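One structure coming up, written as structure tokens, with questions to follow.
Every protein chain but one is kept in place in this view of the complex.
Entry: chain A
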Amino acid sequence: MTATESFYHTPSPPGLKGIWAWLLTQDHKRIGLMYLWAVGLWFCIALCCGLLMRVELMSAGRTIMGPEVYNSLFTLHGVIMIFLFVIPAVPSIFGNFFLPIQIGADDVFFPKLNLLSWYLFMLGAFLAVASLFLGEGFPDTGWTFYVPFSLTTDKNVSLTVTAAFILGMSSMLTGLNFITTVHRMRTKGMGWMQMPLFTWSLYATSWVQILATPVLSITLLMVIFERVFAIGLFDPGKGGDPILYQHLFWMYSHPAVYIMILPAMGVISEIIPVFSRKAVFGYKGIVLSSMGIAVAGSLVWAHHMYTSGMSDVAVFVFSLLTFLVAIPTAVKVFSWIATMYKGAIEMTPPLYLALIFIYLFCVGGLTGLVLGSAGTDIHLHDTHFVVAHFHFTMFGGTGFAFFAALHYWWPKMFGIMYNFKKAYIGATLAAVGFIFHYVPMFILGMQGMPRRYYDYLPKFERGNFLAGFGGFLLVIGIILMFYNLLMSFRKRQVAPQDPWGGTTLEWSVPSPPPLHNFVEEPKVKAYPYDFSEVIAQAQNDQAHQESEK
């Protein structure tokens, strides 16, 4: 074994071989990859559910499924996408893999807890899918499990709720691990303002995870208690309050939106400066905005409930707070754009996907303001407009940032490069398909088409057909992107240590990294996005080439 041998060749704990070297590993990189394959699998399943739903909706009336199957399918699609893809994807995969490397550590602070988090994630995931086949069938309540339906339905709600509880615990342990790692394991000389922005975003996310997730856990426990013991917490007949559930649920689930989007923003904050060859504009502004989003985002939950019965004062306050979240978000977007301004932009698939992210996320964010203001929300509540808005934010945002991260760090994770042309075609198809898929939904929503229906009035047929057509394009684009990445294993084109000219610490280690990440003591720069050396090197290379000519 040499010091530079990759972690694939030196399992931890040492001596274990084959599958055990993975299943019992405590190495953060292996755990990150285990999350990658697991999350990828669930994503594909949820994508298939989504496509089947769109096929059903492409023409009016019953086509390939009835209302019961449709209700179960959209619940399954929602549960998997939210709890098994959008929330864990970026922090669990890329956070696990790169957070310790970015801060110059050789692992997370609690490696065994890290492995336990993966097992809890898998257990929760299997329980969620098992609830589809056990008992009376999969819940038909939607991923929100709103009472009283989740209490009175004879479908398998208890098991699904238990699954969500376990997944919440996994997410919380990961957050705890990251916070401790950042506090205790930063390499010598790395101050808070020298941490990469991706690490900062994970740090902010982790605080939301450990503070907000217990609220969901308690709420889900209350649902189980209510189903089994009928205490009456949510039943007005017994003095309970049904709106209490909504408050508690959204107290977690709205901050969860920021658990989803903050790491995605961290990814974009890494990609934009690297391919603009320019120090990120307003480093401290981005850091503060991450923390600002984490704080402000936790105070806006009730904007999901304008129509559920709240006082006018509460509606006003929550509407105002919702608008306030736009400020730190806009700080980030303007910082990215200012970073690109007059930069030496080098177009690559990660940057292309990051630009798509910025566009789609801006549309998602701005339409969020329409729903955040109480007046327009009442008109658009529970229509397809809402569906389009949150898909623009979650899928156009987190989903495309996930693809960008995958293309950005793929050479580092596997030591191989992929085909750029196929990546561009895949990303373009996915983006065009995405817009064709969701823009008609905005219009359908404004025309009054409600969400969660397997059928609709004839006047909505054209919009739904277009949306279905876009859905197919989107799925083809995604398949092409995945195919291209997977094919890179077959046509092994070895990736250099720093293919993009990155300046953060992960680009100073071999690709793929060795077991203990660093062959020599990591050198911390005074500023993590200082490209002077990269530019000087590029100029030297250019001068050398010209002198050769």
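Here, a contact is a pair of C-beta atoms (placed from the backbone, for glycine too) under 8 Å apart; a residue touches a chain by one contact, two chains touch by 3 or more; residues count from 1.
Heads up, the rule we're going with is that contacts and distances are computed from a predicted model.
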* Omitted chain, identified by the protein name its UniProt record gives, among "NusG domain II-containing protein", "NfeD-like C-terminal domain-containing protein", "Raffinose/stachyose/melibiose transport system permease protein" or "SCO family protein" -> "SCO family protein"
* Structure fact -> Considering the complete complex, of A:Met449, A:Ile478, A:Ala495 or A:Leu515, the missing chain is touched by A:Met449
* Structure fact -> Considering the complete complex, of A:Gly78, A:Gly142 or A:Pro510, the missing chain is touched by A:Gly142
* Touching the absent chain when the full complex is considered, from A:His9, A:Lys238, A:Lys421 or A:Lys523 -> A:Lys238
* **Chain not shown, touching residues in chain A** => 66-68, 71, 140-142, 146, 148-149, 151-154, 158, 226-233, 235-242, 246, 307-309, 381-383, 448-450, 452-453, 455-457, 459
